[in-house]
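Worksheet: the structure to be examined is printed underneath.
Left out: one protein chain. Kept in place: all the others.
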Amino acid sequence: MAALTETFAHAVELLVSGDEQLWTIIGVSFRVSFLALLTACVPAVFLGFILAYWRFPGRWFLLSMTHTLMAVPTVVVGLLLFMLLSRSGPLGDWRMLFTQDAMIIGQILLCLPLLVSMTHTAFQSADKRAWETARMLGAHPLRCLWVLMHEVRYALIASLVAAFARIIAEVGCAMMVGGNILNYTRNITTAIALETLKGEYAQGVALGLVLFILAMILNLGMALLRGRGQLSHR
Amino acid sequence: MNSDIQSNLYLSSVEPASCHDVTARPDNHPWHSGKPSHSAERVLQINGLKHSWNKDYVLFEIPELSWFKEQVIWLKGENGTGKSTLMRLMAGLEPVQQGSVFFSDIKPSLFRSSGRGRVCYLHQTPYLFAGTVQQNLQFVIRSLPFARRRKAEQRLTEGRQMAALHHLNDQVATTLSGGERQRLALLRAWLLQPDILFLDEPAANLDDGSVELICMMVKDLIQQGTAVMLSSHQSCALTQLTNQSWLLKNGTVYAL
């Protein structure tokens, strides 16, 4: 028990004292995951919308594919991407393996199915009249979509939060294609894996705390947003 | 009602031109009587339109039906006969399963700016955008082609007066009363000036004052050349504006 509290105290100390290496690692995590989410959300919203509002052949198949892909372990995605980007792989000439770009691509692949599935559900449960009214009033399709997105904004934000949580907390793919290179591709989760391996639990706990605090902030923020939304709109 | 139907013309078996024979409107209306001349153009033509639920339950089947210019149509029918569905089909909000709906002058399209906002359908319970009354009206103006925006801005004041919404400009739209909502929804359509306007039970649950205001706006739209079709399960001040009735019954449409 003493060892546990000691580790925790040391972890908090590391965080508060602004340990440079620790904060670099945290920075890498946030940079990579934010960029991945930013890139993924636009196509995901479109796909989710199309799946919810357009009837086309193959729609059912696409939907079940997104649900299936959500269950694929992150290491498998990492492995596939690794094989693609490897020197002996088809995209080896890009020399992208073990870079932040590779990590971003991996995380895009990881959060896309989740985002598509959740935005699809959001759009499907939306008040259809929002889309129809905007359309009937002659608005550009993108504006109609914007109205609809506004209608389901809380569900959309929730899906963004869920996707962000998934990618910032995943370790398999980041380790595989990022390579855990210090000051470059070492992020929170790969660092935790490493520190644990080294028996340096304090750093691992400190980084774990960051993830925990982040999750807490995101969820509190969500709850607040939703509460406010209910007050002003229902 | 029923005895009327006996004398009605089943549309598949007759010339489209004959469907206006039965219509009789008071002549003191400010617009045409609804009897088109024989060279009359069509607003819309329906051919072999069939709509089913779950493949086996046929909601309605309309072999042939024409809507001529100058006709203001009252779509009658009991609840559940498919009035809304038929209007939504014509407005392009539901996919046509079988048959065709054909417009003679306009080509409605979501993607071409020239095809947007020409055919408008108003929900029975209107959907208002988040924000104020003003923002709801601005939404329409910003959707118009550039050439029409300035004109619409100028009409805005007149429209607000007509709909008696001028004092509510900055009120959040979702906090409006039922009558105010319906008037705002119609005012949006009035600003849009579509070629064809479908009104789904516009007078349901409204106080007389609101119905009167809505009547004025619809009348104004008709005068400006919009072809209007409204559904209502009972006659009211609004149905007085119509000069042609379509009755949806027994899974088909009878033009009265």
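Letters A and B mark the chains as written, and numbering starts fresh at 1 in each.
The working rule: a contact is a pair of C-beta atoms (placed from the backbone, for glycine too) under 8 Å apart; a residue touches a chain by one contact, two chains touch by 3 or more.
Criterion: contacts and distances are computed from a predicted model.
Trainee: Name the omitted chain as UniProt records it, choosing among "Acetolactate synthase", "Nitrile hydratase subunit beta", "Substrate-binding domain-containing protein" or "Cobalt transport protein CbiM".
Mentor: Protein name of the absent chain (UniProt record): "Substrate-binding domain-containing protein".
Trainee: Can you list the shown chains that the hidden chain touches?
Mentor: Per the contact definition above, the missing chain touches A.
Trainee: For the full complex, which residue in A:Ala11, A:Val77, A:Met175 or A:Ile188 touches the chain that was left out?
Mentor: A:Met175
Trainee: Against the chain that's been left off, what residues of chain A make contact? List them.
Mentor: 3, 86-87, 97-98, 175, 179-182, 184, 186, 190-191, 194, 196-200
Simple rule for what comes next: only the chains that are shown with their structure count from here on.
Trainee: Measure off the straight-line distance from the CA centroid of chain A to the CA centroid of chain B, and report it in whole Å.
Mentor: Taking the average C-alpha coordinate of chain A and of chain B, the gap between them is 46 Å.
Trainee: Which bits of chain B are touching chain A when the two form their complex?
Mentor: Those residues of chain B that touch chain A are 91, 93, 95, 110-111, 113, 116-123, 125-127, 129-130, 139-140, 142-144, 174, 188-189, 192, 194.
Trainee: Under the touch definition given earlier, write down the residues of chain A that touch chain B in their complex.
Mentor: 55, 127, 129-130, 132-141, 143-144, 147, 150, 233
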